[in-house]
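For this depiction, one protein chain was excluded, whereas all remaining protein chains were kept in their positions.
Just so it is clear, A, B and C label the chains in written order, and each chain counts residues from 1 on its own.
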């Protein structure tokens, strides 16, 4: 009896292959799902079931794809806001046996109406749960978001409270297997720790220590979460099932000439590091370093929009493509194989963005340049907690739709917590025609270091 | 400018990825063709063309599949006995440019009517060919088979002679890149050397040293080659294009119970080693050690027939499946995950086959057991060259259709050159109900060692 | 904060890389310890400490080797029956900080006098342990052996009882990380489940549910465990530190001629599957299928003895070599690259061992062959639990030293639970000159299936 965690970096999405005596099931598979079959075969197990904790809004479900490849049955909870056409509905108390492993379904709504948890039992040893898969209901150090039904905010926060009590009732001994880890857009306060138990969370998870249902609801509805526009695409695709991932992940290499011939609607995403983008980049390209794609690409790329990448090497292009494929932004036309010295040696145009040091910024506050503005693109929660006097705020993800709040003739220095999101934002401004943009590298972290 | 050889073991099929300055083409891709895209991307090259030296009869072409994945154009020779629907026709003298690399087409019929060779030139350096892809016209140490048009035997042997002169005219300096290496069913006398040049072959290839067209024809029509029945499936699939290979190669693990529930038409192929099969195997299973699948599975498995494997581990199951997929016998239902001790510990039935030593066989000739017969299953060419007095001959591949030449009541000791093909043959006899079968391990090799 | 389990198959040895905020430590590293450095580097962590739960008797410690490669400090418990020269002594209550992760030492003697457990805390979240590394004190479903100090049997069983209470006092929420899993020679009753918590074990581990110290002691001293002779080598090497593993694991390929030139003291280990050995093997070779090497090679190979392998392929040779290296039997001279058909085709000698079916054995009991004896080589515990009437018992590992209990002129059929250990034993008998040996394939499992 084994549980193998399959982690999708960036999304911090956790899926699980669980095997016992030649049979296996998968919890929340991702779109590129060959890995579950390969790992199961290595372990001598046949995948017979796929369980979904809920209809994911942040990534494409691999459940229908894996089911087609393996003949496995997909089980999904009720109330999924539409029929999940590829799945059978399973309900509280249903059990599934895999030799001496029994899986039991718990309906745990709140994050979504269709949220399930799955407790696992080793019937050879005892009648208490040895582990529980909690989806987006309970995380390590945090609990699920409850902002998806704005009209029913109090109701769903209360539902989550009740669901958490139901989960905790499984007992302190149960090991916790959530659907996301720290870094996910599905929770801000997850612990940067990859293992926990119900007993540990019951005692030390701040949200679980709230002993009043009312106070829990109050705190939950006071939270602010962002919803990138691609969430709507995910919800739609995960109802009927998306296409399998492409067979080859690394996109096609393109020459500078082929880059010139791209359709006008093509988005150029520069997936290199922040420093590399600052140093030199293609005019009009969007900076989204590869590991940041899951969290940010969905704000800027339309479903179906053609995309090309600027990458440091094929491995980085592949990593970026994998991220894009997992969130369904997979109209990928290729990547530029030419590095910036070679590109520019052909006489082709490039831009740079100045990286400002904290001491430069302090000097600017002492002697402000003409028409200068410090622009903070962190989340509103971060900004409201503490910010630099004189800065204005627009969230990095909402920048494209809020450009009219800014003035193209001003000189903007963009900041965030470290300079990474600021670079994304600066690229958005540059692409929109803002000509005086620079980046506060180190940003709020550096600012605080000077206190 | 690079040439990367992609070798498919077992088939000894050689395909090539050729890249230069961001562009690449592939010669004779195999069915599982993701590898060409991945290697091309690593080298920063986009695959724009696929060239086929001829319509392969021994494996599924990956050309239409790769074309669909990459948008590349497929080029095929004329006279392919039907339209190759996924390809454009190219003809003698056509040239294709990839920067300073030029590929030039030579029509080189003989092995098949549609056979092409492709010379490559480095136009930065000189006007002589630097390499040539010869398909099945010219191998290292041998030349192509000319037995596919029995009615036109002399004609096509003569065509091949002429084609070889055309190839040699490219000059001694050209490096030779054939479509097969030693071990392929496409030639018996290939050198066990993986590199050569036209100059080397011109001087030392026995077939090329025949200075008379007439004598060449005479020798070619005197050859005997076998044509496994699956060749006909390949010819058909390679006209219109086969489906892509499955996304996951390792077949599904099956338990002993699941093995019991297989449809009656299912073939059980035991892909373990010869020794393992002799030691213990499932009754009714066919012995084809994984590396021997490309050469022998096509004699025993019908197109579309369900197949399950007995393998020592998932890696061996994967290797066997890959071989089967490449020759289109891909109705794979899974592999047995249970080894023979575990299988038999459930009380399930197994068989063994006695392995006879050369000294046992010599003793049998001195004191023959009752109703005993030594059965040689080597090729007729090998048998006619030299054989043990008193042995009878049936070719291993033709055994199923020639069972009526044997007597189920006799005691057969099966032999070949070493015991490997003999074990395949013994499994065929056992499956057919022959009850007194053993294997001469060491076979003709051991016999000769006692001279 | 992450815990990465590194499992050594066969030994079922579990070691752990634990990382947090750029620092890492390792628990119980194995000899081939590059993997810890590579995984730590991938995670951006520098290994600064190595902790040993006890002086391992069943494998070579990688602690001194890893310390030398990384500059890390090694910590070991007191009372190690001699100075562990490469380590500093750490004691109950000592703590080590890795950012917000604190490791706390618990002295938990019983299995050995130097046994430690290590509790880990996430000081950002709470003051209860989130996990505990228990070495060979507490396993999933079992507790440690207490047979290493025969003179002090009751005392050390009592010490283990007390240590287990100390561990359980950490709380139900702590996740359990033991040093071995099911299949290890360090415990017979471990659960075939790879995850557990203190809470789960407290409730469902049979040994922990014994509520009386006295009864616990009584049960422990009633257990029977085997101690392979190589344990003594391990204990010695792990005091001063063994040499690093060879840089290349795959042994050197040898031709049949080179096999002939081996020194007489060389052990030939056939690491192929049971079936392959039964089918055909080199005379005088010892059957130890690769995955069984950790449990059985130490019974038959002397420290320093030259060893060659017969393997199905280089991958299997490498797997076997890796096992041998981990237990210090690393005077490896190479592996035979020739398979049995090729070997025998040179006229070289080979043997087979008949595989007997359960129905054959039942028939033999009805009509016993002359001078026939069924020999059961399972553990004495298994044999005493239930055995076939008429069988005699010698433990497979003790066979070489108890050969005088057997009669070389008798006809032995060897059995165990499935036929695997029986094949090892049969090879030992054959090597010792017994000429009438066969193997009951299926063995006690098959026998019971006929009840």
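The rule we apply is simple: a residue touches a chain if its C-beta (ideal position, glycine included) is under 8 Å from a C-beta of that chain, and two chains touch if they have at least 3 such contacts.
It should be emphasised that the depicted structure is a prediction, and the values quoted were computed from it without experimental measurement.
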**Q.** Left-out chain, listing which of the shown chains it touches
**A.** A, B, C
Q | Touch criterion as defined above, residue of B:44, B:77 or B:131 at the omitted chain | A | B:131
Q | Full-complex contact with the absent chain, from C:78, C:284 or C:314 | A | C:314
Q) Please identify, in ascending order, the residues of chain C that touch the omitted chain? A) 22, 34, 37-38, 40-42, 44-46, 69-70, 244, 247-248, 250-255, 258, 314, 317-318, 334, 337
Q | Contact footprint on chain A, counting only the chain that is left out | A | 272-281, 312, 315, 339-350, 352-355, 357-358, 417-420, 423, 441-446, 449-450
Q) On chain B, what residues meet the omitted chain? A) 1-3, 122, 124-126, 128, 130-131, 141, 171-175, 191-200, 202-205
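Assume only the chains that are shown with their structure count from here on.
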Q | Separation of mean Cα positions, chain C and chain B [Å, integer] | A | 43
Q) When you check chain C against every other chain, which residues touch at least two of them? A) none
